[in-house]
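With one protein chain held back, the other chains of the complex are shown just where they sit.
Showing chain A:
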Amino acid sequence: MSKKTLIVVGNGMVGHHFLEQFCASPAAADFEIIVFGEEKQLAYDRVHLSEYFGGSSHADLAMGTLEWYTEQGIQLHLNEQVTGINRENRTLETPRGSYRYDELVLSTGSYPFVPPIKGNDRPHCLVYRTLDDLDAIHASSEGARTGVVVGGGLLGLEAANALKSLGLEAHVVEFAPRLMPVQLDADGGALLRHKIEELGVQVHTEKATTAITEGEDARLRMNFSDESFLETDLIVFSAGIRPQDALARASGLEIGERGGIAIDNHCTTSDPHVHAIGECALWEQKIFGLVAPGYTMARTLSSALNGDRETAFTGADMSTKLKLLGVDVGSIGDAHAQTPGARNIRFNDERAGHYRRMVISEDGKTLLGAILVGDNSHYDTLLQYALNGITLPENPETLILPESQGGAPALGPDALPETASICSCHNVTKGDICGAIDAGCSDLGSVKAETKASTGCGGCTALLKNVVDSELEKRGVEVSKDLCEHFPYSRQELFHLVKVNGIRTFRTLISQHGKGHGCDICKPAVASILATCWNEHILATDHVPLQDTNDTFMANMQKNGTYSIVPRIPGGEITPDKLIVLGEVAKEYDLYTKITGGQRVDLFGATLSQLPDIWEKLIAAGFETGHAYGKSLRTVKSCVGNTWCRYGVQDSVGMAIRLEDRYKGLRAPHKVKMAVSGCTRECAEAQSKDFGVIATENGWNLYVCGNGGMRPRHADLFATDLSDEELIRTIDRVVMFYVRTADRLQRTSVWMENLEGGLEYLKQVVLEDSLGIGAELEEHMEGIVGTYQCEWKTAVEDPEKRKRFREFVNAPSQCDPVQEWTVERGQRRPVLESA
């Protein structure tokens, strides 16, 4: 049997998606496929068009490759416009020839609507839809200073972003009284306008353009109905889209009153051999101007051509979540509360620039719609409530209140029904994901590969991960919390085992509660637990082999195998004499010297065997170890405080030294940093530390669980106006609770984020003593403070411990041959490159 012919007219995102779906289906074997594209490029991602000016090329935006089309045996005719369809003969015409079809798919998309304004055909009046349009805008921007976008909708704001990235002064002119009138209400539109104007885009609402004439100071002048005018060098029309239905219209197919090729539930037009999908198609008098519904139509049609009459297009959710000029905007369902009886809950924080509105049903049980501006973090949860008709909590307002105000945490993946749509681009439900896991997918990557979830716009990535993790956990696959293969326990569980059973060595712990001989994961973790519980010297014989090299040799190993040394300088306060000793020692051993971010001095390039000699000299001068190598307190940074500073209200240096002396040496799940600022100017940057203290007129404000580094986190205000004693008691409790409950290598910031109940819970435990363990935590801390010893002092005084610092035990005078040096900016540095 000879093959039938399937012709697809239009090679946009939806047309391409249809080909992907259809070529993977059984029916593909029965058809020759011919594709016509009017543009000269292969289908590309129009959603991210504005990235073209940000440096993306067509290749970056392309949906597929020429190779793929070749592999599928598709005849691709780009840059070839179809000029007519003869439905009787089932042929279509192009300037290059005539082609016969058995089935015809129209995915011709839409074209930008240009309002009928006099002068709209002048040079430098442009549209924003295709890569060619963008090239034209780029060309027009040469020598231009300003640009105007006509239309303040979603695409208009995208276009304004494009003008801005071309370096133009961008204006948006909108006929309606607000931006994005379809998706937003007055308050949301006003906030979006404010934010966009802050970014330098000027917004003009309620402006009807009457004519475009030649400008005086710029190329063009726009005259408005209120007699005002605006001069600009170029104009981009982005006032909506219209379905590209000219071909269908000319061939006599049924067309909607306001345009659009009418289709049924299987995407077939009034001619059973002609089908239409995407923005050119009209379903129940509705046009869908988003990519996800277009994809759904593409899948529906592919199924229909495979003889599947069950799968039907039944409309689509028009909710959108986007970032326009960097501003989060979200709109869900019935955002304008048009459902009879609908009620509103609004949260409007003009200071932070967050607006959230929920539209709920009359009985208060279901979410009908929502509007978000400024922060889309609530979008996923709200969308799931709306799409799946999940019953709202008793106080639905908690869903949009800030979390610190008692707002509800995100909807857990467990609460979602099987039918919940997780990825709307590829129509993947929670049920599909469960199916993939049951069929053998055991991690996020394989679930993505199997279901294609999260490979479209990527907006569902976080939700997908939550669902996959939760489902894996349910199946016992977990997402194991075991420390490693030797211990089937979390760090917190091991802590309890050690504490409750009075275990003092690794060997006892592993023989009673683990298996094997341990590894570089569990050994340091257990060493840290043992140190916290019993505070014995880390070089005690039983503990030596448990430590990371930095702990074992009480220095920080650098890339060539040498070490750096950081003596403690509490609060960053140091006498000139001590500073001179640091200089003298550095000079004697030729150590590269650098000031650290924690107000200390780091000396680099000491060999293993030099460490005890160097420390002997430092200890003699009154220095102590700085624990820069340990998972323990590093520094307490401070500003100079009220002893010198004319603004200071408390003695921040004194408090910093007191805190540093109190908590030095304490072993924790990870390093701990603190800082004390002497006034609200916050020169010590305390809010980026695990524990930050800021002086007030009445005492101290305590902030907890901040972080700098890779994932900065602002510390949370924990307690205010504390006395010295209250401050220390509060820090004692929080530190000890962290040490006891955190995971291995978990900084306080991550610990807080994972702590069930969060900041409020921690406040209850520490400030209100809700668990009744306050006294115990303080007592434990007192015990640790009382048994502090400078590890280096103990080590240099003990000949047995010093033996550990021999570089080669049989050749004391042998230098390590790979430690070669060069001089840079007057100091020594290693020449060793990674092998």
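Operating definition for what follows: a residue touches a chain if its C-beta (ideal position, glycine included) is under 8 Å from a C-beta of that chain, and two chains touch if they have at least 3 such contacts; residues count from 1.
Everything that follows uses one rule, which is that contacts and distances are computed from a predicted model.
Enquirer: Absent chain per UniProt: "Acyl-CoA dehydrogenase FadE", "Helix-turn-helix transcriptional regulator", "Multidrug ABC transporter permease" or "Nitrite reductase (NAD(P)H) small subunit"?
Expert: From the listed options "Acyl-CoA dehydrogenase FadE", "Helix-turn-helix transcriptional regulator", "Multidrug ABC transporter permease" or "Nitrite reductase (NAD(P)H) small subunit", the omitted chain resolves to "Nitrite reductase (NAD(P)H) small subunit".
Enquirer: Pick out which of A:285, A:680, A:698 or A:814 touches the chain that's been left out of the picture.
Expert: In the complete complex, the chain left out is touched by residue A:814.
Enquirer: Identify the residue among A:445, A:545 or A:757 that touches the chain left out of the display.
Expert: That would be A:545, which touches the missing chain.
Enquirer: I need the residue numbers on chain A that touch the omitted chain, in ascending order.
Expert: 485-486, 516-520, 522-524, 541, 544-550, 552-553, 557, 559-561, 608, 803-804, 806-811, 814, 816-818, 832-835
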